[in-house]
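Here it is: the structure, laid out below.
Here the complex is missing one protein chain, while the rest keep their positions.
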Amino acid sequence: MKIKLVAFGIARDILKDSNISFLFTDGKTIGDLKKALTKQYPEFEKLASLRFAVGEDYQEDDFELSEENEVVIIPPVSGG
Amino acid sequence: MKIKLVAFGIARDILKDSNISFLFTDGKTIGDLKKALTKQYPEFEKLASLRFAVGEDYQEDDFELSEENEVVIIPPVSGG
Amino acid sequence: MIDIQLTAAELNSKTCEEFVASNQAGGTAIFIGTVRNQTKNKSVLKLEFEAYIPMAKKEMQKIAEQAMQKFDAIKISIHHRVGVLQIGEIPVIIAVSTPHRKAAFEACEFCIDTLKETVPIWKKEFFDDGEVWVAAHP
Partner (left out) sequence: MIDIQLTAAELNSKTCEEFVASNQAGGTAIFIGTVRNQTKNKSVLKLEFEAYIPMAKKEMQKIAEQAMQKFDAIKISIHHRVGVLQIGEIPVIIAVSTPHRKAAFEACEFCIDTLKETVPIWKKEFFDDGEVWVAAHP
């Protein structure tokens, strides 16, 4: 599946871009995406947390993706 | 002993004056004053608390008074 | 640093906020008391605050000093008003700055809780059918 990824903060630094098109073949959930992404960009594993949003809401590992989804990578937040 | 009493809030309403000269003969402590005052003005007994200040500080029952002291009656406070 | 005011003039939270501002501060907590239009389901028309002024200032100072120590505060400002207050007006403002936010909340709450217990200030509520010294009776 080919997914549009949007990255903020340190996730953008890791991807070296704020928008990329990401191809992964094993599975179709957020959890699968996380695995594939971490494999290709091992720096994600060093983060304190790694969450994903679709449709401006946090989504859990079992969320099923489709090619139209824009997935936003949410590294550890630090507002306030 | 004759003491100058100063009263605020409901204490002033009870004494019907903000300053009175109060004579009491049994003892010389704040505790003794409290007893004499409550005897003469039973309404003090109905208050949620009754404290006394000398020299702009709260004083306990065992504080020994002298005729020069100005004693301020502190009924339940309700600032804020 | 501590700023204590007991005044008949209108209170302004900006004054307190500016006093406690500091480059070392990570958080500032401010409590603003306001006169409610009711108490125990009875309509309040207005309030009147009176104070034993020199002692009230001294007790407010003591509270601020305790809070400075207890919560490692940077600056504390406590302003209290006396006189007649209408609904919506502000009887009290407490502002505390601390390096970290948790302590700011704790210190601010400590100050208002202690103020209500120890500072010789008395509040009278005025109703349609009379008036009452607040908290006087159990």
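Letters are used for the chains, namely A, B and C, taken in the order the chains are written, and counting of residues starts over at 1 for each.
One rule holds for everything that comes next: a contact is a pair of C-beta atoms (placed from the backbone, for glycine too) under 8 Å apart; a residue touches a chain by one contact, two chains touch by 3 or more.
Quick caveat: nothing in here was measured; it's all calculated off a predicted structure.
Participant: Which visible chains touch the chain that is not shown?
Facilitator: A, C
Participant: From the listed residues A:L5, A:I30 or A:V72, report the one that touches the chain absent from this view.
Facilitator: Within the whole complex, the residue contacting the unshown chain is A:V72.
Participant: Kindly note down the residues of chain C that lie in touch with the hidden chain.
Facilitator: Looking at chain C, the ones touching the missing chain are residues 13-14, 17, 21-34, 36-38, 87-88, 97, 99, 101-102, 104-105, 108-109, 112.
Participant: List the residues of chain A that touch the chain left out of this view.
Facilitator: 6, 8-10, 13, 46-48, 53, 56-58, 72, 74-80
In this section, only the chains that are shown with their structure count from here on.
Participant: What chain pair shows the greatest number of contacts?
Facilitator: Summing C-beta contacts for every pairing gives the maximum at B-C.
Participant: Roughly how far is chain A from chain B, centre to centre by C-alpha average, rounded to an integer in Å?
Facilitator: One centre to the other, that is 72 Å.
Participant: How big is the gap, in whole Å, between where the Cα atoms of chain B centre and where those of chain C centre?
Facilitator: For chain B versus chain C, the centre distance works out to 26 Å.
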